[in-house]
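One structure, pasted below without further comment.
Of the protein chains in this complex, one is absent; all others appear in place.
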Amino acid sequence: MTMVTEKDINEQIAWAKINTDVLKSMENPRPAYWITLAVCLAMVACAVLAEYIQYTVGMGTAALNNPHMWDMYIAAFVFWIGMSHSGTLLSAILHLIHADWRKPIYRFAEAMTTFSLLTAGIFPMIHLGRVWNLYWVLPYVSDRGIWPNFRSPLVWDAFAITTYLTASMLFLFVGMIPDLAICRDNTTGWRKKLYGILALGWVGSDRQWRHFRKIYLLMACFLIPLAVSVHSIVSADFAMSIMPGWHITSFPPYFVAGALYSGCAAIITLFILLRYFFRFEDYMTLPIMEKTAKLTFAIAMVWTYLNLIEFASVWYGHDVYNKELLIAKATGAYAWIFWTMLFCGSVLPFALAFRKLRRHMPTMFVVSLFLNLGMFFERWMIVAPTLSMSHEPHQWDIMYGSIVEWAIVFGSFGWFGMLFLIFVKVFPSVSMYEVKEMVFHRKRSAGEEDLARMTDHAKPATQTTGGGGGA
Amino acid sequence: MSGKMNRRSFLKVMGWSGAGVALTGCDMPTTVTLEEGKEEVMSYLMPEEYVIPGVGVWYASTCTQCAAGCGIHGRVREGRVLKLEGNPDSAVSNGKLCMMGQAGVQGHYNPDRISTPMMRSGGSLTPVSWDKALAMLEEKLGAVSGNRFAWFTGTVSGHQSALLTNHLDAMGSTNHYAHEVVNNAVSRAVNQDMLGEANPRLRLDKAKMIVSFGADFMGASQSPVQYSVQYAKFRTNKERGLLVQIESKMSLTGGSADLWLAIKPGTEAVLALGMANLLLNKIKLSDAGIPSDVRTLINSYDISKVAKITGVAGDRIQRVTQLLTERSPSLVLAGASVEGQTQGYATTAAIMMLNHILGNVGKTIESAGDFPFPQLMAKQGGTADLVAFAEAAKAKKLDTVIFHGSNPVYTAPESLGLTEAMANIGFKVAISQFPDETTMAADLVLPMSSYLEDWGTQVPADQAESSAIQVQQPLMEKLNAETKGFGDILLTLLKQRKKEEYGQFEDYYAYLRNAFVAMPTSVKNDAQSNDEFWNAALQTGVIKVDVGAKDLQSTVVSFAAPVVDDSAGLTLMPSPRLGLFDGRHANLPWLQEAPDQISKVVWDSWAEMHPDTAAKMGIENLGLVKVSSVQGSVTLRVVLLKGMHADAVAIPLGQGHEAYGRYAKGLGINPLHILDAATDDKTGELAMYSTRVTVKRVGPPDSLSIVRMGTGAGDSQVGRKLVGTVPVEQVRRTEGT
Amino acid sequence: MVVMNRLINPGAGFARTGLAGMVFLVMLLMSSMAMAVKYDVVAPSGTHKGEDVPQPIDFPHDIHVKDNDINCMYCHTYARRSTVAGIPPTSKCMGCHKVIATDKPRIQQLTKYWENKESPPWKKVHDLPDFVHFTHEKHLKTLAFDREFPVENIKEICAFCHGDVENMTVANKVKPLNMGFCVNCHIANKDLGAPGDCWKCHK
Partner (left out) sequence: MSLDNILNHWSDYRKGAEEGGHHEYEHRWAMAINLDLCTGCNACSTACYAENNLAVVGKEKFESGQAMHWMRIERYWDQQELEHPEQGASFLPMMCQQCGAATCEPVCPVAATYHTPDGLNAQVYNRCIGSRYCSNNCPFRVRYFNFYSYYESSWPEPMEQQLNPDITVRDKGVMEKCTFCVQRIRTVKDKAFMEDRSVKDGEVVTACAQACPTSAIVFGDTMDENSMVSKLWKKHQVERGIYQKTKYAKKDTDLRGYRIFEELNIDPSVMYLERVREDI
């Protein structure tokens, strides 16, 4: 697709080195890793305290009120669901279109998917007034003969999210099996036991590989429509209502685009973090970063386009309430958030158009953070303004949430970070076997046919006799 | 239902389906999983035919939340009164009830009610037994002589009033101070002089047009429900009535006016004279019955002069006056803000004169007839008695005073120096339900039963359509056995003085029943037996009284020429509001949480000003201001409304209690305290609406510190059709009215 | 016919899917057959192990109902007039026990209460949550009076929800009285006009 002026990865890198590098990452990261983890844990602690207060005293502590029945929790929920999409994008879509530069980075992206889903899943519980009855949302046979209301988008959410979570977890796990085998063969103690169980007796026989390829391909195909449907359904939470600013036809694609956008931005952030934590300079290389950045830029433009479509359709549409709201968004009390969102979402991405910036890690780090800030504001601007001024002017109100609410929302970032950091420490965050494939293919495309020499140097660890690790 | 029912047996079934009390329905599952044998269920000792557990029964009684005396129905279930509604048989309430009446149950079930007699010992009130309290009382009342004893009450009527008078006689005293902040004493005086009747029937329903000079007849007034019902008829008549409201602060009634005119406070008399001038000289109505001095006075007020003084546009005045002649019969009313001026009597007389000129007397103002039981008629309160009382107290003329149904320590302006003067009164007795300011200042406190636990009768002063005696009966067993009904306490006092006369009555119930039996057959509308009459009375809650027809003649009295006060500053309007009223309902949470009808403020005090006036002083909406008179100053938030005259600042009454229970204490401020002690020269009524104040900006706006309902969109409908409006011509076409 | 009703009624039918549903169907079928012989009411099914409730006086229902054949509504007189069935007033007990069995200890207990002018502090056995609106009168009307059901056998109707009281001394709860218990009976008795609307019972 792109004319590579510079190699995505150094194909001279030996397979054994790949193993050792990655396996090392699971042992001694830079101290920065521990600091970050500590920060995350602290944030989680605050959130737990806040939630305890809210649970015992009442939802009112989140400063929710009559017009603002929903607020930051729903915004955060949508944000985290969105975050989960790019993982699928990288691992599944790019897999199908054989963009092999994804290989070194898709593993942690996939993990990101799973954990952001786990984070998102918490918010409905935090948000519910009587969480102990949450299970009423699920259809189960009871002698009362009562059922959830299948017309409610919230029920669709429940189905969609649980399905997506299961699927993406499986996808993550299945894709990891060969690597787990390598870990199994190169570790001792509890880790060996753990990986042993998880590797499901992988020995890398041709038969196993055949099946593995098939199932991985199938799951990729299955996951893509699922990912699209999930965020469409989340958008239905708003689009199915009659509220101005919510009842908009272009919401599903708009949400999906936004999701991929925030996801890619998050990938860049984590890319840079991992690269630093685990000294992955050889694998998470600048060219790959560039490709990711370009991808992000493209999606940003799609998102911008859909934004404009929404504005246009509202502006030229007949719905006076909708138009009134749009104007209020741009000029009213929430204007500063609205414009920040548009700046971060549509203007800032142009930074990614410059090669110099794309290759300058600190810049990219900051930019990616701001992109995500923009995306969070977007979600906020979807939920809050509509409620603050809907049809009934008597109930108009502006609200910025309370300390409790914000503590919980920030805490969710800590929660995500905690899960993610623990994962990358316990499991290989770079797919070893796929990087090896990548190197292998690059070599071939570079015309070097002496596979013999290479296999002499180190048997592919995938024919597992623990060869690589020890060498 | 049979005579006096043993209501104690009511309580016995509580807990059956009184479960609403026991636990809340929708909490954690734990509270809804039921275990057998955890809850107790009481059964009757004796079956009561008229009580079925789980079925609500309605009993008739009378509301005493204000002096209007509306007939009510109370829903009683498992021995608890749950809900009050208007009694359709009562001509006063017509089956309706205002917010204050609805909240009566909260006064009855109030957590801050006094539960035991208390006596002051060593500075503080300490609980004592009834016997001790009564013995004390007897001793003290025995010691005091003649006029050094006094009763201080609110408006009292019915048999309580009769007993009270008898007790005064027995004490050889003539001092009965009746005090109401919300009163129409000046109008009564004017009516007495012009019509020969203090309380004629005002037939709003017969009027085709009403011009109201600050008469908030649907708000905090003499009989809000009754006049609201009449207003409804007035509006739905074949020819829709037209309401013109002329006042300096938009009242609840003003909010519903077709034309609301802001007038410079204190110039209503000028406007009235100006209108009279137009009627007599321009429209050439007859000036019969108008004294010459008044006639000359009228002539001296031509329209341009009037417009200049009052600030009401001349063409407006002419149009309204014109309409008054076209839409006859009309009705011209004078309200509290007019009466409460240093020239209150003159102003009110000038306004009443318009009715005379327009020939409304006899048409929309009818005679109340001759009430056959003068001793039962309402002894209506005013503020003159408050002033007189303060004087007497200062002059050390009083040794022993019994307070009931009024809270002078709260309502008296500081300038009267009542608080200090109270110290001169040797022995102060308070018959009270709540620990209000006056009760806290008393030496002996007698806990009173709520009106839902008590027997009695009320004779409403304002009875627009027909006359009746309202019967008040207990709707449930006393919440606290220690409390005594007002009637019972009066009877006990009388027994102490005149054993031979009142010894025969076991309690007030016995007295009342006896009194009913003694009533002439004319009111017993062919009841066969006394029991039947008694039961009928309890069932309907009303005893209709035929007062006979009597036609009304009016003669205009001569009154002083209006003097317009042009001194600097603004006029303070301490306006009472339907809800907290004069402050007596500040301890009812429902009424605290119900927004003020015009400004929509809850749980607080505030000042109302016109935006232009505020702008001149650099005051922003919801800003903090200091309102000061020569007597003192208060600091509070200001709400800017165009429904104000530029020269007026209004501070609604009701808040600023220093006692009076958890809901009232420490909320807001009390504007009454900074009033001048000025009085109306003719009637001696306190001129509440003539205090001049200055307003200063103290702090910036802070929306958090004053709570208003639903002002997010700035009181605007933002182009939606929420409250649709339609020109009357269109309605005439579509609905043929 | 009830089964037919279930089959042609998708709403109700849907609620019965799954094994639990099948089991219930069979039970219902049996119960309905048992009842169908006598009258076309389907009794609710389900049991509950109620613990014994210590009452101030161990009132022997069996003696009154079985031995002396006193009608339930003789004492629980409000049942046909109100939402609640009511506990008989002490005076009613004394009506008989001034003379009958005055030597028995329990009666002497009762008499003591009577003389102290107080009623025994009975404990509630059958109770419903606060958010449930149940009326005895309507159930009795539909199940008994409207169908000319012999009033002397009214205890068979009461037994639907209160169990076999005539064989208990102190009554205890033998039916679950939970929502499933009510709903299923309502569905089964649709033809009698048993409502399926939530707000009929929930308040």
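The chains carry the letters A, B and C, assigned in the order they are written, with residues numbered from 1 in each.
Throughout what follows, a contact is a pair of C-beta atoms (placed from the backbone, for glycine too) under 8 Å apart; a residue touches a chain by one contact, two chains touch by 3 or more.
Quick caveat, the model's predicted, so the values are computed rather than measured.
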Contact set of the excluded chain (shown chains only):
A, B, C
Could you tell me which of A:18, A:59 or A:76 touches the chain that is not displayed?
A:59
Of the candidates B:97, B:273 or B:693, the residue in contact with the absent chain is B:97
Which residue of B:69, B:562 or B:579 touches the chain not shown here:
B:579
Subunit C residues touching the omitted chain (full complex)
9-12, 14-15, 129-131, 133, 135, 137-138, 141, 183, 187, 196-200, 202-203
Which parts of subunit B are in contact with the chain that was left out?
17-21, 24-27, 32, 56, 77-78, 80-86, 95-99, 102-103, 105-106, 108-111, 218-219, 224-225, 228-229, 231-232, 235-236, 240, 242, 244-245, 250, 252-262, 316, 319-320, 323, 479, 578-579, 589-595, 597-598, 600, 602-604, 641-643, 662, 704, 707, 709-710, 714-717, 719-728, 730-731, 733-735
Where the unshown chain meets subunit A, residue by residue:
57-60, 63-70, 124, 127-131, 133-134, 136-137, 145-155, 158, 237, 240-243, 387, 390-392, 394-395, 397, 399
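The rule is simple: only the chains that are shown with their structure count from here on.
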Which category does the touching pattern between chains fall into here: line, ring, star, complete, or other?
complete
Gap in Å, rounded to a whole number, between the CA centres of subunit C and subunit B
53
Cα centroid separation, subunit A vs subunit B, in Å, comes to 67
Whole-angstrom distance, CA centroid of subunit A to CA centroid of subunit C, is 58
Any chance you could list the residues of subunit B touching two or more other chains?
26
Multi-chain contact sites of subunit A, meaning residues that touch two or more partners
none
Per the touch rule above, subunit C residues touching subunit A in the complex are 11-12, 14-18, 20-21, 24, 179-180, 183-184, 187
Within the complex, which stretch of subunit C touches subunit B?
50-51, 53-54, 78, 81-84, 86-92, 117-131, 172-173
Enumerate the contact residues on subunit A facing subunit C in the complex.
141-147
